[in-house]
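With one protein chain withheld, the remaining protein chains of the complex are depicted in position.
Labels A and B are assigned to the chains in the order they are written; within every chain, residues are numbered from 1.
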Amino acid sequence: MTQSNKDPVVVVLQMTGGNDYLNTVIPYSNPLYRDNRPVVGVPEDRVLPIDDKIAFHPEMGPIKSLYDQGNVAVIHGVGYANSPRSHFRSMDIWHTCEPDKLGTEGWLGRATREIDPNKENVLTTVSFGPSLFRALALPGVPVACVDDLDNYGLLPGITESQQRSRILDRFARLYSPVMGSSAVMDYMGQTGLDTLEGADILKEAPRKYSSTVEYPDTTIAAKLKGISQIHQAGFGTRILYCDHGSFDSHSNQTGMHDKLWKDVSEAVECFFDDLREHDMSDNVVMLLFTEFGRRTHDNGSGTDHGAGGAAFVIGDPVKGGQYSEMPSLEAKDLEQGDVVPNHDFRGIYSVLLEDWMGLDAKPLVGGSFEKLPFLG
Amino acid sequence: MLTETVAGRTYDYSHSVGRGSATGMGFSNPVAAVLGKDDILYIVNRGSESISNVSWNRTGVGARVSQVTIGDDAGQESFIGEFSRYGNGDGQLIWPAGIVADSKGDLYVTDEWLNRVSQFDKDGQFLSQWTTVGEDEPGYNGSAGIAIDADDVLYITDGRSHKVRKFTTDGEFLGSWGTYGSGDGELDSPWGITVDSKGFVYVADFNNHRVQKFTKDGEFVAQFGSHGTKRGQLNYPTDVAVDPEGDVYICDWSGNGWEQGRVHIFDEDGKFITSLVGDAQQLSTWAQMTVDANADYIKRRREVRTTEPEWRFAQPTAVEYDAANGRLLVMDTQRSRFQVYRKQSQYMVPQLNL
Partner (left out) sequence: MGQDDIALMAHLVRRAGFGATREELEARAAKGYEATVEELLNPENQEALNRAEMMRYHPWTWRPGTLPGMGAAEWLHDMLNTKRPLEEKMALFWHQIFATGVSKVDHYDELQDMVVLFREKGMGNYKELLLELAKSPAMIYWLDNCENHADAVNENWGRELLELFSMGVGNYTEVDVREASRAFTGWTIAPKLPRGPIGRFDWFFEYRDEDHDDTEKTFLGETGNFDGEDIIDIVCRQPATAEFIARHLYNFFVADEPQVPAWAVTPPNDQDAIELLADTLLELDYDIRATLRVLFNSDFFKNARFARLKSPTEVVVGTLRLVGGAEFPAPGLGDLSRQPCYMGQDLLNPPSVEGWHTGAEWINSGSLMRRVNFTADLVGDTQRPGIQDMIQRLKERGATTPEQLVDGCLDLLGPLEVADESRKELVGFVSESGDVAWDTWENIAAATGRVGELLQLIVSLREYQYA
């Protein structure tokens, strides 16, 4: 195995669709919770209390045990002012840190530029998904975009291996520099060769990997397993990003939300078991966030788009516990029917960038925000 | 205009049922319905495509059959359950299109992508499925509308091969009629179909903008409506129903904007009587629950100058007559609900100078 690279690593798990805060970190003893959740409220005998006021969703058992080990920070009331309650807009704000205008640069794209200004490593940042998350987008900053690690690369549709290597050989020759060619042709040639190289390196990750941890057969587990493989392969990857969803529980929320959290919790547990088994967990911190929380009151079957939400930071270096506080559910304190965020998400980013990655957060998140001491 | 009155009949708006929902209490693009045993209304939801990471639901969202009861009035509806989902496995649906119930209460659901009929019992247990494509045909025909006669013979329209096919409830092919064209008896992308109490078959001839009436053996009998966008004229008729008195209801998208659908009513001789345009001035009970849970929706609804756009039919795709209760049910597809009207016969119009 390659020498482990102990530079700090951030893993982001984006919970796309708007995770229901109040049914994830449940104020189970608050009568206002019961009043507002006649249909989708989680019965008190199912919840997993972490203190006398707050409990985890019943399917979060594996995360609860990480919490009990002191490795989970729960951050209450996360968001920003004037939530637009739109998936697109809100996700954009989280990705670009620009709540007042349209931003085009992702906060982790900027971080990638800081970490690897000379673009020495094509795998500094790896995105798991069919297209690049805007959080990672920054013109001129290369980010490897992996949909499926096992089939990553050029021409995966050609499955016969000899045929494929014949074609890829020619591809490399066809993309090699040609005398008297245009600058754009040269640029494309270099890009093509980089692509080939990146794919060759990444292909090694699953090959090098072995583990006794058996991940469940879910989409999120497959992504976290891929992230674990890349981390363990020692490519010097510092930022890894994936998502899961959809958490957009407008209807039949109960069964749907149960399944989502069961899948996420099991996958997160396997991920950390896997890293610990290989002594690779001490330099990894994982952020779980969602673009907004949901309405305080249910709609008879689910909950609609709201404002304030919860985020989680998980990992061995994390100082577990609850941070910030759950916003009031009193009717007079709600805004358009939503709990009001009391902790700016850019503060969480700032801790990760500054206290963990050792970067100057201010230019990356566009200002100074309250930092909570969840990394000790 | 909650009541549409004409000589001899009146249609009183009763209430609407439903709201947009990919599962549970509500519908997603309901395209067909049938009243089955125990007063249960089965509603076929076409659903939508969406990006989703949920592996069992990768592209199709909301395709299913919903079971509801209507009740006599607003607030009495109830959600009973739902079955089937997006997919091409046994009992699953890609493009569900039509539904009927046989005399036992078993249900037959057409799928116009998979070109097959799936049979379920009244509780939604999958029983069997069969293809509607003959051996010597190209791979698709687009089985869409489905009707059943008093002898439990199934009639299925082919949206893509422009035919009506007859099958037994076991899927045995009995015959077919129709060729592509616009002459009498010819069809262009037929969709909804029904059989009246005398055994005549009515087909919504979608791209020909008319309804055709046939004998059960496929002989052309009459045409209802003609192309146009005025009252009584048809523009993309989607479905047809006939009540026991012989009145014919044609569900139509109308050409005056895609959100101004109509149900045109003709008498049994093909004379135009009147049109319904949708009258849902009050939100359905389920829709109101959603509004109540969203404080800013309530505010915005107060600000608008009129709620009229939401009263109207938007691309209604199915019409079903509830003979036992004298009610007309209109699937208001783009509004993910259905509207209910009550018919009164022998209605005397009061004198004009009253």
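Here is the rule we use: contacts are C-beta pairs under 8 Å (C-beta built on N, C-alpha and C of every residue); 3 or more make two chains touch, one makes a residue touch a chain.
The structure presented is a predicted model; accordingly, all values stated were derived computationally and were not measured.
Novice: Indicate each shown chain that the hidden chain touches within the full complex.
Specialist: A, B
Novice: If the hidden chain were put back, which of A:S181, A:S210 or A:S368 would touch it?
Specialist: A:S181
Novice: Check each of A:P43, A:P139 or A:G376 against the chain that is not shown and name the one that touches it.
Specialist: Selected residue, touching the omitted chain: A:P139.
Novice: Tell me which residue among B:G24, B:G60, B:G98 or B:G124 touches the hidden chain in the full complex.
Specialist: Looking across B:G24, B:G60, B:G98 or B:G124, the contact with the absent chain belongs to B:G60.
Novice: Please give every residue of chain B in contact with the chain that is not shown.
Specialist: 18-21, 26, 28-29, 31, 46-52, 59-60, 94-95, 112-113, 159, 189, 191, 206-207, 236, 238, 253, 258, 283-284, 286-287, 290-291, 294, 296-297, 300-301, 303-305, 307, 309-310, 314-315, 317, 333-337
Novice: For chain A, which positions touch the chain that isn't shown here?
Specialist: The missing chain touches chain A at positions 84, 86-89, 92, 102, 104, 122, 130-132, 134, 137, 139, 142-145, 153-158, 163, 166-167, 170-171, 173-175, 178, 181, 184-185, 187-189, 191-192, 194-195, 198-199, 246, 250, 299, 304.
We adopt the following convention: only the chains that are shown with their structure count from here on.
Novice: Which integer distance in Å separates the CA centroid of chain A from that of chain B?
Specialist: Spacing between the chain centres: roughly 44 Å.
Novice: Per the contact definition, I'd like the list of chain B residues that touch chain A in the complex.
Specialist: 21-26, 50, 52-55, 286, 289-290, 292-296, 299
Novice: Going by the contact rule at the top, pick out the chain A residues touching chain B in the complex.
Specialist: Those in contact with chain B are residues 16, 85, 218-220, 243-246, 250-252, 256, 295, 297-304, 334, 336-337.
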